[in-house]
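The other protein chains are all here in position, but one chain of the complex has been omitted.
As written, the chain order gives the labels A, B and C, with residue 1 at the start of each chain.
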Amino acid sequence: MLKVGIVGATGYTGVELVRLLKTHQHVKLHAMSSRSETGTLVSDYFRNLEGHCDLKFTALDSLDLQECDIIFFATPHGVAMDRAPALLALGKKIIDLSADFRIQDVQLFKKWYGIEHSCPDLLKTAVYGLPEHNRARIKNASLIANPGCYPTIIGLGLTPFLKANVIDPKSLIADCKSGVSGAGRKAELGMIYCEVADSFKAYGVKGHRHHPEVTQELQKINADSKLTFMPHLVPMNRGMFATLYAKLNQDISLEKLQQILVNTYQNEPFIKILPPNSQPETRFVRGSNQIQYSINIHSDQLVILGAQDNLVKGAAGQAIQNMNIMCDFPENAGLELIGIIP
Amino acid sequence: MLKVGIVGATGYTGVELVRLLKTHQHVKLHAMSSRSETGTLVSDYFRNLEGHCDLKFTALDSLDLQECDIIFFATPHGVAMDRAPALLALGKKIIDLSADFRIQDVQLFKKWYGIEHSCPDLLKTAVYGLPEHNRARIKNASLIANPGCYPTIIGLGLTPFLKANVIDPKSLIADCKSGVSGAGRKAELGMIYCEVADSFKAYGVKGHRHHPEVTQELQKINADSKLTFMPHLVPMNRGMFATLYAKLNQDISLEKLQQILVNTYQNEPFIKILPPNSQPETRFVRGSNQIQYSINIHSDQLVILGAQDNLVKGAAGQAIQNMNIMCDFPENAGLELIGIIP
Amino acid sequence: MLKVGIVGATGYTGVELVRLLKTHQHVKLHAMSSRSETGTLVSDYFRNLEGHCDLKFTALDSLDLQECDIIFFATPHGVAMDRAPALLALGKKIIDLSADFRIQDVQLFKKWYGIEHSCPDLLKTAVYGLPEHNRARIKNASLIANPGCYPTIIGLGLTPFLKANVIDPKSLIADCKSGVSGAGRKAELGMIYCEVADSFKAYGVKGHRHHPEVTQELQKINADSKLTFMPHLVPMNRGMFATLYAKLNQDISLEKLQQILVNTYQNEPFIKILPPNSQPETRFVRGSNQIQYSINIHSDQLVILGAQDNLVKGAAGQAIQNMNIMCDFPENAGLELIGIIP
Partner (left out) sequence: MLKVGIVGATGYTGVELVRLLKTHQHVKLHAMSSRSETGTLVSDYFRNLEGHCDLKFTALDSLDLQECDIIFFATPHGVAMDRAPALLALGKKIIDLSADFRIQDVQLFKKWYGIEHSCPDLLKTAVYGLPEHNRARIKNASLIANPGCYPTIIGLGLTPFLKANVIDPKSLIADCKSGVSGAGRKAELGMIYCEVADSFKAYGVKGHRHHPEVTQELQKINADSKLTFMPHLVPMNRGMFATLYAKLNQDISLEKLQQILVNTYQNEPFIKILPPNSQPETRFVRGSNQIQYSINIHSDQLVILGAQDNLVKGAAGQAIQNMNIMCDFPENAGLELIGIIP
C-alpha cells in the first residue's frame, strides 16, 4: 500500500479526495496538512469522516507528509510550485490540483495568476493530466498538472471534432455553468447562501483563468482554435454543465458526428456518450467520475452538451485517475462509485 | 375603475397578475376563472392572497367574467382562441398570455402546437405585445398576443444591434436559462423537487416552441436572421437569464455598442442598461418588471447578458404594461414594485 | 412628507426597508448611511434599486441623516445606543432594529451581547415595538426597540393562550426554523452556499440571544413562563416557521382554542388565523408583513404553527408598522404588498 498525503485538506477538493480514496484498494491516506487547522482531528472538522479517518491535520513541514509516496496539492496557486522541487528531489510523485503547472507560458501564467513562476524548469517536465489525451505521458510523469474543471469538460467535448476537422476552429463558444463548490470554500460575501440561492448570473465575464488553459490545450489540437468562454454560476452545490457551440465546416449527418464521438471515447472508462435523444443532466454524475456528453445539430451549428461533477472528474476524481495511471493501478480504482440521486 | 378578469387563474402567471394588479390604481379585479376550482375562495387556494382578495373562482362562462372590461388569458394554448371571438364582439379587450396569437403563420402554429388555429382572421388583427417594439399598435389594439418569456429577453437584447447593422444576422446564438416556474404549475414527474434541485440541464434541445416565435420577430428586423436557441433549466423559482452571442460584422468599440443600447432604451421605463463592468443577475429583478442588460466583447463576438423575471416582464408584468398602453393608463401603473432580495 | 433615514443600509434589513418604503405615501427616503460604502450610489450596490433610488450612501455623521425626522437603525448591536441620545435630543424618532433597547435588564444585556449598555436611562423610555401588545405606548414613543424575529412569532403565538390561562406556562417549547437571511449579510464560512444548501441543522443550541428577550416578554404575561427554545437553519432565503408546544392545563376543545386566537387577533391587520385544516407555509407570507397561524391539539399538547417573513414582520415590516403608529399614519401604509409566490 502506497502512502498518500493531501496538502490543503480543508477545502472541498481535499475532503472529496478523502471520500474517494476510502474506496481505493491500493493506497492508504497517511497525512493531511492544513495551515489553519494543524492538530485538529480531521473527523472533528469534517464530520462526514466520523468513523472513517483518525488522522489529525498536520503542518506542511511535518514528518508525516515526508513519509508519503504520493502527494496531492489541493491548495491555492503558489503553494505547489513552492514545495514541488524539494518533494520531487525526494522521489515523491506529485499531483497538483492547483494551476501552478498547467500553463506552459510563464508570462501568461503571471498575467492571469499575478505571481512569478518560481520553477519554470519543472514546468517543462510537468504533464497536463488529462488522461484521455495524455495517458502515455502521465504514466511516466512525476509531476502532474491536474486540469481545471472547465478545461476538462470543454477540451474533451471539442477535441474529437477538432481532430476530425469537421468544425471551424475559430467558431468555438463554451457557455458553461458551474455549481458553487467550483468557487472553493472561503468566506466571501458573494458566496453566502442569500447572494447565490434562487438566482443565476455569469461571472468572470471579463476573463476567467481557465480561458488561457483551455485555449492552450485546444491549440495543441488545432493551432487556429479560438474560443469564446462564458462561465455562469448555478445555485447548486456540485455539478458542471457545458453547452458547446461550433460551426460545422461541412454537410455532415448527426449520425456521423455521433460516430466520431463514440469512436473517440469507446474505450474510455469515464466518458459516456449518450444515445441520440438523451441529454445529460448534472444530477446523473453527482459524486461520480463520469462525464456524459450528447450532441445535436441546429442547422450548421454543432451543439455539444456535457455534464460532470466539478469536484470529481473536474478535480479530485481526475487526480486519482492520474495517480492510478502513474502508479500502474487499475485506472478505475477508487473511482467506481455510482452517482448519487437525488 | 375598469373591471379586470383573469381566465386560468390557478397558475403562477395568474396569481402573479393578482399580486401586481393589487397595486394598480386604475383597475379592479372583478373575476377569476378556473375550471378545476370553481367555487373555491381564491385566498383559500393561494393563501398569500389572505386579506387581499375576496373573490371566488368562477366558471369560464360566468356572468362575472362577462362584466369585465379587460380579460387576461393565463391558460394553456387553445383556450384563448376559442373564446376570443365572442368576447371581442362584446367589446372586451383581451390580453392573451398563451401562444394562440403569437405566430402569424398558421401552418407553423399547427406544427409547434399541434392544433389547428380556429380563428386565423382574428390572428391578423392581433398585436404582438412587445411595447418597446410595437407601442403605437398596442395602443389601438383589442387583442394582444403577449410575448413568450424567451422571445422577450432575446428579442429586446438583439434587436438594437440588428437594427444598427453591426452584427451578422446569421450568427445569432441564445443560450438561455430559466427558473422552474417558466414550466408552469402542473404535476409532472420531471418537475418535482428532487428531479430539479441541485441539478442543471438543457431542455427542449430538439426544438422549443419559443423558437419560431422569436425568429418571426427577429426576421421582422432583419429577414436574414437565424438563431440557434438553447434553453436550460435552473434550480430556482423565478428568473430568466440570457447569454446572447452575435458575431460583430465590423471593428467597433465597446463604447459605441454600449451607446447603441443606451440610445435605444433610454426612454424605456423597464429596460435598464448596466454600466460597463456591471453584469445582470436574476435576483436583482426578482418580482420586478425590469430587464437588465450588459454587453461585452470577446474578440469578434458580441456577448449580451440579460436578466428578467420570467413571471413579470416575461409574462404578467408585460401583460399589465400592454393593458396600460391600451387603456391610456400610465405605463408603469401596477409595475413600480422594487425587486425583492434576497 | 416626513424624511426617513436608514443607518446600516447595506444589510438585508436595510434594503428591505427601502423596498417597502417605496410604496409608502407619507414618507420619503432621505438618507442611507454605511460606513463601508460611503459615496457609492445605492442602486449600484443593490441593483434591484436601479431606477428607484438616486441616493448615495452617506457617513453616519452626515448632514443628510440629521435632516431626517425618523431614523431606522439596521445595524449590529452597539451602534444605536451610541447614537440615540444625541438624535433624540434633536427631536428625532428612532426605530432600532438591533437589540440595543430590547432587554430591560442591563446585566442580562451584557451577558448576552458582551457589552455594557451605554444609556440605561434611555432604555427605560424605550418601548418594545410589538404593536399587537403595545400599540398605545408605541403611539407616544420616541424610541422603539423593534423586536427580534423569533420573539415576534413566538410571543404572538403563545400570548393569547397564556392570557386565557389554558396552558401550563412552564411547559412552553418553541421549535423554530429560519431562512438564512436571518443570520444577516456577512462573509462567514458557515454561511456560504455549500455549507448551507441541501442541509438542515440546529444552531445556537447552547443558547440564543432571542431567548432572554422572548422570555422577558412572556413573563410580562405570566411570570411563571418558562420556554425551551431551539432555533434551526433552513436552506431558504427568507421565511421563519415556528412550531410551538404548550401543555393544556384543562380539557378544552379545538374550537374554543381557535376562538381564543381569533378573538385576540380579529382586528389585527397583519395576523391571520387560518381556518381548521389549513396550515401555514412560509412561501405564502414571502415579502408580506403577515403572520399566519394555525392550531392543533395532540392529546394534551397544544401545537401552534406560525409562519412569517423574517425580514418583514420579523424586522423591516414591523419597524414600518411601528413608524406608522408613532406618526399617526394608517397602520398598513407601505405594508400592503401581497406575498410573492413562487
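Here, a residue touches a chain if its C-beta (ideal position, glycine included) is under 8 Å from a C-beta of that chain, and two chains touch if they have at least 3 such contacts.
Bear in mind that the values here come from a model prediction, so they are computed numbers and not experimental data.
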> Of the residues C:58, C:134 or C:237, which one touches the chain left out of the display?
Replying inline: C:237
>> Given that one chain is not shown, which residue among A:49, A:158 or A:261 touches it?
In response: A:49
> Hey, which of A:96, A:132, A:198 or A:300 is the one touching the hidden chain?
Replying inline: A:198
> If the hidden chain were put back, which of A:33, A:58, A:290 or A:321 would touch it?
Replying inline: A:290
> Residues of chain B in contact with the chain that isn't shown?
Replying inline: 12, 180-181, 185-189, 191-194, 196-198, 235-237
>> Which parts of chain A face the unshown chain closely enough to count as touching?
In response: 12, 15, 18-19, 22-23, 44, 46-52, 181, 197-198, 237-238, 269, 272, 274-275, 278, 280-281, 283-288, 290, 292, 336-342
>> Across the whole complex, list the residues on chain C that are touched by the chain not included here.
In response: 173, 175, 177, 179, 194-195, 197-203, 205-206, 226, 228-230, 232, 234-239, 241, 243, 245, 277, 279-283, 286, 294, 296, 298-299, 301, 303, 305, 307, 341-342
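Methods note: only the chains that are shown with their structure count from here on.
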> Relative to the centroid of every protein C-alpha atom displayed, which chain's own C-alpha centroid is closest?
Replying inline: B
> Would the interface of chain A with chain B count as same or different, where same needs over half of all numbers used to appear in both copies?
Replying inline: same
>> Averaging over Cα atoms per chain, report the distance between chain A and chain C in Å.
In response: 45
> Can you give the whole-Å distance between the Cα centres of chain A and chain B?
Replying inline: 39
> By residue number and range, which residues of chain A touch two or more other chains?
Replying inline: 194, 197-198, 235-237
